Each structure stands twice: as structure tokens, then as C-alpha cells.
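A single protein chain has been omitted; all remaining protein chains appear in their positions.
After this line comes subunit A, so read on.
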Amino acid sequence: MIEFTIWDILRNLLLATRWTIALSLVSFIGGGLVGLALLFLRISRRKWARAVAKYYIELFQGTPLLMQLFIAFFGLGLFGIDVPAWLAAGVALILWSAAFLGEIWRGCVEAIAKGQWEASASLGMGRLQQMRYVILPQAMRIAVPPTVGFSVQVIKGTALTSIIGFVELSKAGTVVTNATFQPFTVYGLVALIYFALCWPLSKSSQILERKLNVAHRNH
């Protein structure tokens, strides 16, 4: 039997971590773009648009991410597309992140005082101008800490893509375990790598919250 050193294990896990990071970035950025669209629907003046966004968010927050991955993986195939795991993983994670980011940002926009809307309306601004010049710049300050906090959920969410066969950190952990028969060491290391990715983000979210809150209270 071949002997594996800790370094052998760690090196292979770190190589797979690149895919976890890449998928997290794609999901977070793509989810942000779709989430922005959802935000505009959610605070639209048209009733149907608000309803569409509301049910979208309800659906994606009320079902397991794993099921969304399965449906993306098997469902896209129904349209005659040959679905590689990375595509299903990307699509599902983008749509899932969008639901959460859209809802987080809606809270931030609604936290802006109503007088700001009225003041900008009295200057003759249109709906888009109001958002662009008055509401979003203020809402963004409040939105930064929870958005950074949610990025941790995205990184942890990518672990589920191992189940539909995308080879990232978790899948690599399973593969390496099957080769080395050392589940305790391997999954311990996998957990530590996830921790190293997520903890700085969690901490900076907390610090930002404290900082921006103070700034927010002072004006």
C-alpha cells in the first residue's frame, strides 16, 4: 500500500480549493447581478412585478439548495442540453444567491427614510434617477456588512455541488479519503480550509457592521 503524507493530502485538497473559489466568485457575482434585477422588481410600482419577485424569493428560500442543484442538473437535460456538472452548479448557485441577495438588499433600500424618496421626487427626479443618485448610494452603506456575510453562505453552498459530481474541495475530500482511508485527517483538513476561506469574511462583516453603524448614527 502506498503511504500518503499530510503534505500529499493537503496539496491535493488545495488544488481543488481553486475550484471552490472560482465557483464561489461566479455564483456571488452572477447572483449579485440577478439579485439586483430582483431588487428592482421587488420594489417596483407594478403589482405583478412585485409578485413575481416575491414568489421567486419564496420558492428559492423555501426549498433545499440540494434539490435546486438536482433539478438544474436533470432538468436542463430535458431541453436536450448535455449538462456538465459545472454548468448546473453555476446556474443553481447563481439563482439561489440571487434570491437571498435580492431580499437582503430590499431590506436595505426600505431602511432608507421615506423623506429621501419624497425629497428627490420633489426635485423632479424619475424613479431610476431617484434610485441612482439618492437611494442606492445610501442603501449601499447599509448593505455592505450583510452582503459580505452572505458571501460566507455562498462558499459553504458550493460544498453541495460535490453531490452532483463537480470536483471542488468537498469532492476532493471524498476522493482523497477513498485513497488514503484517513477520513478523520482529510475531513479535518477540509474543514480547516473552509474555515480559512470563510472566517476572514465573517470577521470583516462584523467589523464593517460596527464601523458603518457608527458612521450611520453620526449624521
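Worth pointing out:
Please note the rule applied: a contact is a pair of C-beta atoms (placed from the backbone, for glycine too) under 8 Å apart; a residue touches a chain by one contact, two chains touch by 3 or more; residues count from 1.
Just so it is clear, contacts and distances are computed from a predicted model.
With the options "Actinorhodin polyketide synthase acyl carrier protein", "Polar amino acid ABC transporter permease", "Trimethylamine N-oxide transport system ATP-binding protein TmoW" or "N-methylglutamate dehydrogenase subunit A" in hand, the undepicted chain maps to the protein name "Polar amino acid ABC transporter permease" (source: UniProt).
Contact with the omitted chain, checked across A:44, A:116, A:129 or A:202, is made by A:202. Within the whole complex, the absent chain has one touching residue among A:9, A:65 or A:134, and that is A:65. Between the chain not shown and the residues A:16, A:57 or A:152, the one that touches is A:152. Contact between subunit A and the absent chain runs through residues 59, 62-68, 70-71, 74-75, 77-80, 152, 156-157, 159-160, 162-163, 170, 173-174, 177, 182-184, 187-188, 190-191, 194-195, 198-199, 202.
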